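I am attaching a structure below and will ask some questions about it afterwards.
Here the complex is missing a single protein chain, while all its other protein chains stay put.
Which chain is which? They are A and B, in the order written, and residues in each are numbered from 1.
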Amino acid sequence: MQDILFYVFAGLVLICGFLVVANPFSRSPVTSAMFLVLTIISLAGLFVLLHAFFLAAVQILVYAGAVMVLFLFVIMLLDLKVEDRRRLKVFSIVTGLGASGAILFMFMRHLLHAPLVGQSATLSEGATIPLGHLLFENYLLPFEVVSVLLLVAMVGVVLLSKKELK
Amino acid sequence: MESTQIREYLPVLMLVILAVGFSFGMLLFSVIVGKKGRRPAIKDTAYECGMLPIGAGNTRLSVKFYLVAMLFILFDIEVVFLYPWAVVYKDMLRTNGPAILGAMLSFMLILFVGYIYALKKRAFDWKN
Partner (left out) sequence: MTQAIIDWAQSPAGAFALFSALKILCAFSVLMFIVAYSVWVERKVAAAIQDRIGPNRVGFFGLLQPAADAVKAFLKEDFTPGHVRKVYFWLAPAIVMIPSLLTMALIPFGSNIGSQKMVIADLNVGILYTFGIVSLGVYGIVLAGYAANSKYPFLGGIRSSAQMISYEIAMGLSVIPIFLLVGDLNLSSVISYQSGGIFGWLIFKQPIAFLIFMVAMFAETNRLPFDLPESEQELAGGYNVEYSSMKFALFFMGEYAAMTTASAMMVTLFLGGWTLPFAGLDQPATTLIGGILHIAIFLVKMCSVIFMIIWVRWMWPRFRYDQLMDLGWRRFIPLALANIVITAIIVWAATK
């Protein structure tokens, strides 16, 4: 059952991810954004299958519910029109293939040597509470640094958008 | 051996299938049953209370909406961090009380500085 669901969700992630960047039926940026939402939701399904329940919920809450709404707003803010079909240049094909080949090589090198059996039994049940303990006992400093990061982001947003308003 | 928590997601999946099926089923059913009317040219124009529409339907929207969406993400992340804190709070009070309280107080204080900054810069001001 879980194996079948894994293949279903993994297939959905791949298909939707592909349609985000190269949709043969539509070049509209809104369509790409909506397929990205579907990709994110399918990824949340994969997280559930990996017993990462908190991560799955946060994935939907933050990425699908907040970040993608911003994407849609930006598309409408800039009033993006349907993109023209660009001709592929030799340079971009070569660099694209090179980059994906390099990533594939790195993945394969690790995958071939690493044991495929997971050792993530510690976080399996009721993921929120163990996660909280871990966060506030072992990773307190990174957690506080996150707040500074968020502060900087907040100041940046206000500065950028207020500049345009004047 | 399946764990009990992952089993609880099976009904969620069933509900998703039901919800999607129901919603699209309703749309489909209304197409099958619904009447087809005549299609005069005026029916194909956008409805603007009887006036003929001028200009494009979608205009650019104000930068303020973008600002709200961006601030929303930042606060949403803060809220997400508060949940794991809230559930372990009582537990950790027994072992090291001031640390767990202080950790979140400093986190919220730093973010509150950002909030005050946005407030003073009139980022939440919609009246103008």
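Note that in this section a contact is a pair of C-beta atoms (placed from the backbone, for glycine too) under 8 Å apart; a residue touches a chain by one contact, two chains touch by 3 or more.
No experiment lies behind these values; they were computed from the predicted model shown.
Partner chains of the missing chain, restricted to those shown and counted over the full complex, are A, B.
Residues of chain B that touch the chain left out of view are 5, 7-12, 14-16, 18-20, 22-24, 26-27, 29-31, 33-37, 43-49, 53, 57-59, 61, 65, 68-69, 72, 75-76, 79-80, 82-83, 86-91, 93-94, 97, 101, 104-105, 108, 112, 115, 119, 124-127. For chain A, the residues touching the chain absent from view are 1, 26, 30-31, 34, 37, 53-54, 56-58, 60-61, 64-66, 69, 72-73, 76, 125-129.
Here is the rule we use: only the chains that are shown with their structure count from here on.
Mean C-alpha positions place chain A and chain B at a centre distance of 17 Å. Residue ranges of chain B in contact with chain A, taken from their complex: 2-3, 5-6, 9, 13, 58-61, 63-67, 69-74, 76-78, 80-81, 83-85, 87-88, 91-92, 99-100, 103, 106-107, 110-111, 113-115, 117-118, 121-123.
By the touch criterion given at the top, residues 2, 5, 48-49, 51, 53-54, 58, 61-62, 65-67, 69-70, 73-74, 76-79, 124-126, 128-129, 131-133, 135-137, 140, 143-144, 146-148, 150-151, 153-155, 157-158, 161-162, 164-165 of chain A touch chain B in their complex.
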